[in-house]
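A single protein chain has been omitted; all remaining protein chains appear in their positions.
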């Protein structure tokens, strides 16, 4: 039986995600708390504001954004930085240099394995939530929009992996990195719209954020689903995701190539 | 008498721990600085809520944005206290169980709970939160026209102290679970998000959430009671509960702690071996 090494990496990732079942169920729960705070906070805000829009969102849109963004951010943010950095720091990369398996390929397969379960379940939750919110607020999300959302969320996951992978390369140069990734993932979450919609940052900061890839991770797919973004803007966004994926592939390739040079220079 | 002697001994040892922690951390200045940096980043994320509160000019049950700022400040101040006193210890507790370091501590003639709870005090990480929290409380305090009397200050400090005890009781639960379960990162994650969810006055929530957060998992006492008492918005019943709660919950945690210890003494061989080694080989 021939076993593809990437399939093996995928399996290992998948099994390790199942290993800690207790954890698995609980981690789904932790997404709920920020949702609850923000739900009540926005409810209080709109109670004052009346029927007016706040930051350009109606009450329903804001609640929808809050709830969907919380789940989407759980789904999209990758958390692979520390294990890759560990490989770089502890010399774990060595075996990938000797073995004929590309580290990138190994990582992405094991990542998909690890996240498949989360991804599927989160996606079901998102769709269920959309349905519930729609019935609750008597809105309607067209099937077409859901399909585009699924497409954009897949692109987001890829984009998120690539961003993390590029950031991981910092471990080749920085000596103390464990804290570094906490800061980067927090900043990325903020700039992706994972905490609040980007409108709260004001016009000028928003302009800057639009030049960065991060808003494609959460802000964009959530607003596609909620209907805030529509028409040709959707396709523009998808294009943007695609362009950034290509750009990041290039960036990853370049920084890792330089990083590996440094790694081998130090190691050998 | 015996109690007083024991108390003094424990306090003295606590001081030694603090001294040792400070000396240790001064060895790693880079870590010290990055710790401050990381906490500052978390602080920025929390300040986003402040931005929203002021930009939307939110009013909650008669509380103005300035008063709400005082609640948020209390929350951030306590986050700082938690980071300084407990965070590092609780993280290590899980590690002690996993590596079997607990073996060496269990045989010491001193309360094990005391030993693992306060052995490492963090100096750098709490700085941003404590400074920002204090400033926010002061701004909120003066903007809400609360008289700056000795009594008010004393009451505020007492309730901050009560909040610290409750913080200990709430946040030690996930690391305690690591006595039973190998991986409790999700439980910690939940406790952090519950903690972070506490940055708004409890008045924004509906009655049931308020009751749960006050009486069952008393997170709301942590952030709300200190500002509420100086605003004269704490009812008699709440005041009594505010004093009883830390006693009750500390006792409950003490019981849970004893259960956890009993469990590992009965169950594991040498914490690591069955859980990791044997599982892999079998």
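Each chain gets a letter, A and B, in the order it is written, and its residues are counted from 1.
Rule of thumb we're sticking to: a residue touches a chain if its C-beta (ideal position, glycine included) is under 8 Å from a C-beta of that chain, and two chains touch if they have at least 3 such contacts.
Assume contacts and distances are computed from a predicted model.
Of the names listed as "Potassium-transporting ATPase potassium-binding subunit", "ABC transporter", "Xanthine dehydrogenase subunit D" or "Molecular chaperone TorD family protein", the one that matches the UniProt record for the absent chain is "ABC transporter". Among the residues A:14, A:59, A:111 or A:256, only A:14 touches the chain that is left out of the figure.
Among B:4, B:151, B:237 or B:266, the one in contact with the hidden chain is B:266.
Within the complete assembly, residues 9, 12-13, 16, 20, 23-24, 27-28, 99-101, 103-110, 262, 265-270, 273-275, 278-280, 282 of chain B touch the chain that is not shown.
Note that only the chains that are shown with their structure count from here on.
Taking the mean of the C-alpha atoms as each chain's centre, chain A and chain B sit 29 Å apart. Those residues of chain B whose C-beta lies close enough to touch chain A in the complex are 30-31, 34-35, 37-38, 41-42, 44-45, 48-49, 51-52, 55-60, 181-187, 189-190, 192-194, 196-197, 199-200, 204-206, 209.
Chain A meets chain B in the complex at residues 19-20, 22-27, 29-31, 33-34, 36-37, 40-41, 43-45, 48-49, 54-55, 175-176, 179-180, 182-183, 186-187, 189-190, 195-196, 200.
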